[in-house]
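This is the structure, below, for whatever I ask next.
All protein chains but one are shown at their positions in the complex.
Chain nomenclature is as follows: A, B and C, assigned in order of appearance, with residue numbering initiated at 1 for each chain independently.
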Amino acid sequence: MYFGSDNTGPVHPAVMEALVAANTGFTGSYGADPLMDQARTQLREIFDAPEAEVFLVATGTAANCLGLACHCPPTHTIFCSPTAHIHEDECNAPEFYTSGAKLTLVGTDDKISPQALARAIEAEGNRFPHGPARGPLSLTQATERGQIYTLDEIRALTAVAKSHDLPVHMDGARFGNALVALGCTPAEMTWRAGVDVLSFGGTKNGCMGVEAVILFDPARATEFQLRRKRGAHLFSKHRYLSAQMVAYLADDLWLTTAKQANDNMARLADGLRKFPGVTFDYEPAVNMAFLTIPSPLAKRLKAEGTAFNIMQGSPDTDDAVTIRLVTDWSIAPTEIDRFLALAAG
Amino acid sequence: MYFGSDNTGPVHPAVMEALVAANTGFTGSYGADPLMDQARTQLREIFDAPEAEVFLVATGTAANCLGLACHCPPTHTIFCSPTAHIHEDECNAPEFYTSGAKLTLVGTDDKISPQALARAIEAEGNRFPHGPARGPLSLTQATERGQIYTLDEIRALTAVAKSHDLPVHMDGARFGNALVALGCTPAEMTWRAGVDVLSFGGTKNGCMGVEAVILFDPARATEFQLRRKRGAHLFSKHRYLSAQMVAYLADDLWLTTAKQANDNMARLADGLRKFPGVTFDYEPAVNMAFLTIPSPLAKRLKAEGTAFNIMQGSPDTDDAVTIRLVTDWSIAPTEIDRFLALAAG
Amino acid sequence: MYFGSDNTGPVHPAVMEALVAANTGFTGSYGADPLMDQARTQLREIFDAPEAEVFLVATGTAANCLGLACHCPPTHTIFCSPTAHIHEDECNAPEFYTSGAKLTLVGTDDKISPQALARAIEAEGNRFPHGPARGPLSLTQATERGQIYTLDEIRALTAVAKSHDLPVHMDGARFGNALVALGCTPAEMTWRAGVDVLSFGGTKNGCMGVEAVILFDPARATEFQLRRKRGAHLFSKHRYLSAQMVAYLADDLWLTTAKQANDNMARLADGLRKFPGVTFDYEPAVNMAFLTIPSPLAKRLKAEGTAFNIMQGSPDTDDAVTIRLVTDWSIAPTEIDRFLALAAG
Partner (left out) sequence: MYFGSDNTGPVHPAVMEALVAANTGFTGSYGADPLMDQARTQLREIFDAPEAEVFLVATGTAANCLGLACHCPPTHTIFCSPTAHIHEDECNAPEFYTSGAKLTLVGTDDKISPQALARAIEAEGNRFPHGPARGPLSLTQATERGQIYTLDEIRALTAVAKSHDLPVHMDGARFGNALVALGCTPAEMTWRAGVDVLSFGGTKNGCMGVEAVILFDPARATEFQLRRKRGAHLFSKHRYLSAQMVAYLADDLWLTTAKQANDNMARLADGLRKFPGVTFDYEPAVNMAFLTIPSPLAKRLKAEGTAFNIMQGSPDTDDAVTIRLVTDWSIAPTEIDRFLALAAG
């Protein structure tokens, strides 16, 4: 059973069909294809943001870093969670794309609190020019530990940022998962809540490899395009990025796959919760769970071929280990049940 | 008729089928998929280089820049043609990925001569530390004007570079086209001729979006992987890059498509050659032609919906214009003939 | 009374005389001056490191960043204290000079412990290529809070670094102050204790503006020189940097000034210790003190024209504030006494 990541699963059939369907004849390259116009229109509608600029790239890291670079001079610092993907899993890509901005880790928790943010911003405030100037806030929604910020929480955080004139970036690699969990609109979770630029994830939620960067303030569009090209992220056969995104958005497919992934995790979590010695480090809100399980259980699951990451500890030397489980849309509920039965031993 | 670029055409059906076929179940991400092992093995065999390290990225610019960055410190300069893609069409991506290396343009022609290269290297040689130190030679094969270097020419150039201990990079965005035109082996055109790192093109020649970077000296493999991740070019659903490459290489598909593209250009060029007032700026050796045509002809072709780039001049104000035509594998010879008939007026 | 910083004070007369004396006739530029040869020889003797390479720059930040950049690829991370100057006071200069390395803050204290360092290194160790690779350890001696590492402490830390093959950098902006406090030899405090590259401070301790970078492993010398030039830190009229360093080192002037500065602080601290409500945040080991004092005292001192930095709190709203006091060589003990008398009110 594959619970290692939501990027080890397949592409949704509708997305693959769209790729095949797009594969006829000739069309403009580098983004000048009609499917891109369609994707842009769809996203503007979905976000109720008719002026937003939309660009596609192939990786979440590229989306994050190009979006951030347009909102963060090299002499500035980005405020983020210590668990943020941009800090832990991008191999200095943000530092690279911003030409040397720093990342200021806010607090010690997965979710940033407004108080911790205010303190971090103030701490960076008084030392011009010796310390970096204050740059954007970057929020991950849903977080890298599978939690979500409520709308009130997002607004409270963006309010702190705005009180210092700082832009706000949202890493939405699992945007769909968070949205269906919150049950609000895309606009409510982003620009209406103070977000300026969004990495809108597709890859983890059913696509092959596509993310949209949505600049709610279109002023940065030209800079973004130059940075994207310079970062080697402008696809020549761009229609194949566009086709994925169009299919992903059509008929709310992205919401369907997100909901399926979340429901799979709820099912899995509810089952695991019953096992002795299993505790959840974070209450799973979307499709990712961090939990501590007894080492014998971990060993048995591995022996049965279940794929998951051990985040902390070793089953051979520790009594319990912390593991991460991730579900995607493609797992059938029956497979979850089968897994739980196997896990019961 | 689409002669604008070889990246406006479709993906070869065999490659698309491979993507569909790869889209089942779960597999390792970030390059840890069996298809990647297969692609690596294929390329090592094709290049007769069992120790070579092979990595996949999605764009030619990424391939060039990551390969170059592993062979060029920031304080150095890269020797390249004034027409090189890395100079004209990557929006400072080489400067970005090398953290500030310079590009030294060698001579004034599309193809670099050994004499011009020797002069350029010597000119950069005496001013430590005031001038950049001498870094790699970058050759484009086939060039951005559609020419190719013979094996002797490549060896003469790499000999000059090696006499100064400089590494050699080859931009092979149109590698297949050059190879079939030269009729030699991949090893002969690369590492046996002194090339250290190759961008092996797939996108222009039938793939959706994949290029291989082949490090003939495997020592840089770790650095490459870190830089790739940092550049946001490590695909999570990597199997879809691997699947393209495996299909592209299987049964010499890449040679078939390259030959088809070259043959299409030969047919097109032979036809156009007969028109009054048409002169070729460079003798087309692969699938790209630069030619000067009378403005009335240019206007007529545009009016009939032919896509091509006007490189120099304006049909409204000049008597003649220089245009670029590119053919890919997907154009049928009959379409070429139909176009020539239309062009005859 | 000036206790704001050791860079607000004057240049030592012997250093100024040396500048005047060097100001005759012509000599080689860019480091090719006989005084540089002299400074190099002096430092090699002082450090008992006849193979070390020595280069001069004008600022401590340049010394740190150029030294670090030669030991840290862009895809790596530097381990340092959260109070390190390279983190707090260089406005992203390390990120800039390394082309995007990250800084990993170790622990929460001013001084790094071997246990915290080992944990930080291990935390960065398992995620290739998603996290930055592990780069150098940077130690500040004396620290930015005025503490010093004992020789055992340095060795314990460098042992942890070396066990992972990581180079070690020492920020010695106050090297002299630390050395006289420890009472050991320069070699014992650096390369014999596992340090690979040192920023040897001159500016704070009596010079006008000069720091030496000492590369105990000379292999990086060429790279250093290119990076220095590229950073715009190669002085053309270099003799004036060399002259300062030669005078600074002659007759142990640097040890004399350091001792004077330390003694001044000891005198000041001993006097302040007697005041009610005064507590030292860190026991002053060199020429810097962080202490918490009652706000009325802070106000009175400011009113009397004493210069010092308030690090935390506000005298108008808080009962107590944390202040920083720094003494340099140029303050006479009688001035310290006079100040203490004034402070007593």
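What we mean here is this: a contact is a pair of C-beta atoms (placed from the backbone, for glycine too) under 8 Å apart; a residue touches a chain by one contact, two chains touch by 3 or more.
Only a predicted model underlies this, so the values are computations on that prediction, with no experimental measurement involved.
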Study note, to complete from the structure: Here the chain that is not shown touches A, B, C
Exercise for review: For the chain that's not shown, point to the residue among B:127, B:299 or B:338 touching it.
Suggested key: B:127
**Study point:** Option touching the unshown chain, where C:46, C:105, C:250 or C:307 are the choices
**Key:** C:307
Revision key, fill the gap. The one of C:41, C:59 or C:322 in touch with the missing chain is C:59
Point to revise | Hidden-chain contact residue, picked from the options A:234, A:253 or A:272 | key: A:234
Practice item. Would you mind spotting which of C:7, C:163, C:279 or C:312 touches the chain that isn't drawn? Key: C:7
Practice item. Check the options B:89, B:270, B:283 or B:304 and report the residue that touches the missing chain. Key: B:89
Revision key, fill the gap. Interface residues of chain C toward the undisplayed chain are 2, 4-5, 7-11, 13, 16, 19-20, 23-29, 57-62, 65, 90-93, 96-97, 203-204, 208-209, 226, 229-237, 240, 307
Study note, to complete from the structure: chain A residues touching the chain left out here are 30, 73-75, 99-100, 128-130, 132-133, 223, 225-230, 234
Practice item. With the missing chain put back, which residues of chain B would touch it? List them for me. Key: 74-77, 88-92, 95-96, 99-103, 127, 129-132
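One rule holds in what follows: only the chains that are shown with their structure count from here on.
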**Study point:** Farthest chain relative to chain A (centres taken as mean CA coordinates)
**Key:** C
Check your understanding: For the homomeric pair chain A and chain B, should the interface be classed as same or different, according to whether the shared residue numbers exceed half of all numbers used?
Key -> same
Check your understanding: Roughly how far is chain A from chain C, going centre to centre by Cα mean, in whole Å?
Key -> 41
Exercise for review: Take the average of all CA coordinates in chain B, do the same for chain C, and state the distance between these two points in whole angstrom.
Suggested key: 50
**Study point:** For chain A paired with chain B, centre-to-centre distance based on mean C-alpha positions, whole Å
**Key:** 34
Review point. If you look at chain B, which of its residues touch at least two other chains?
Key: 30, 226, 229-230, 234
